[in-house]
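A single protein chain has been removed from this complex, and every other one stays in its place.
Moving on, here comes subunit A:
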Amino acid sequence: MTGRRTRAPYVMAAPAVILFVVFIVVPIGYAVWLSLHAMRVSGAGLGIRAEVFVGLGNYLDAVKDTALYEAIQRMLAYGVIMVPVTMGLALLFALLLDAPRVGGKRASRITIFLPYAVPGVIASLLWGFIYLPAVSPIGAAFKAVGLDAPDFFGDVSVFFSVANIAVWGSVGFNMVVLYTTLRAIPKELYEAARLDGASEWRIALRIKVPLLRPALTMTSVFTLIGMLQVFSEPATLRPMSNTITQDWVPLMRIYQQAFVDNDTYLGAASSVLLAGATVLLSLAALAVFRSRSARSER
């Protein structure tokens, strides 16, 4: 690292800093500004509309919005399935990849990772058709053996159907991150236990999982953030089923507020609230990051 006086680092950082200010800092400021304003008719009966400061009015409206509230409940129901299943499968597969005497590791690793490359919208289209009664191969298989075809868009089953799409798309990436972390663990840490005759299952649970904890927390938090921002899966499935409404999850509701009802101000307030929740979660992740690097420096 050089401490010499030179203008070079400023020039190198300038494009990133300018883009950062224009496309992140200014929009955040603008979103907050919008969330504190509203379009109101001013002048008695003249119908002139003007932008006025309304303080926290939009936030009160957002908090009182029953549609948003219901969307949050649906998102939580979806998340209660999606987050544990994604993390559980990712951890299971990562441990299996790291265990000795397991066959076909390379092929399995690449195939399980593959769905990560498939866009959420396309994944939703594929699964959507697999769910759709008219073309579903699963429905056809059920009927072939004389059973009723399962209803993938029922009041309860729809949460599993949407969660399954997200699980399918995100298990592989989390698995690879966890597996990469596992490979960085020195073998000596569990070689002794292995010589003492401990089973691989025990080694995985007692030694590997505790060592994975920081990486597990980090990937879980990113999965939770993904849950808060779920949008393309239910939005893509909507034309296929009436069970999924236009305001099914918070982002769909915010989109509706801002671009369908054309109340940009209310939409901005809701999105600032959602951002607040995300930032809180991410700060937790950062705290974990920090405690981990503090430990490894020791």
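The rule we apply is simple: contacts are C-beta pairs under 8 Å (C-beta built on N, C-alpha and C of every residue); 3 or more make two chains touch, one makes a residue touch a chain; residues count from 1.
We adopt the following convention: contacts and distances are computed from a predicted model.
Student: Unshown chain, UniProt name, "RepB plasmid partition domain-containing protein", "Sugar ABC transporter permease", "2-oxoacid:acceptor oxidoreductase subunit alpha" or "Rod shape-determining protein RodA"?
Tutor: "Sugar ABC transporter permease"
Student: Among A:58, A:236 or A:256, single out the residue that touches the unshown chain.
Tutor: That would be A:236, which touches the missing chain.
Student: Against the chain that's been left off, what residues of subunit A make contact? List them.
Tutor: So the residues of subunit A touching the missing chain come out as 1-3, 6, 8-13, 15-17, 19-20, 23-28, 30-31, 34, 89, 92-93, 96-97, 99-105, 107-108, 110-123, 125-127, 129-130, 134-137, 140-141, 144, 168, 171-172, 176-178, 180-181, 184, 215, 218, 225, 228-229, 231-232, 235-236, 239-240, 251, 254-255, 258-259, 264, 267-268, 271-272, 274-275, 278-279, 282-283, 286, 289.
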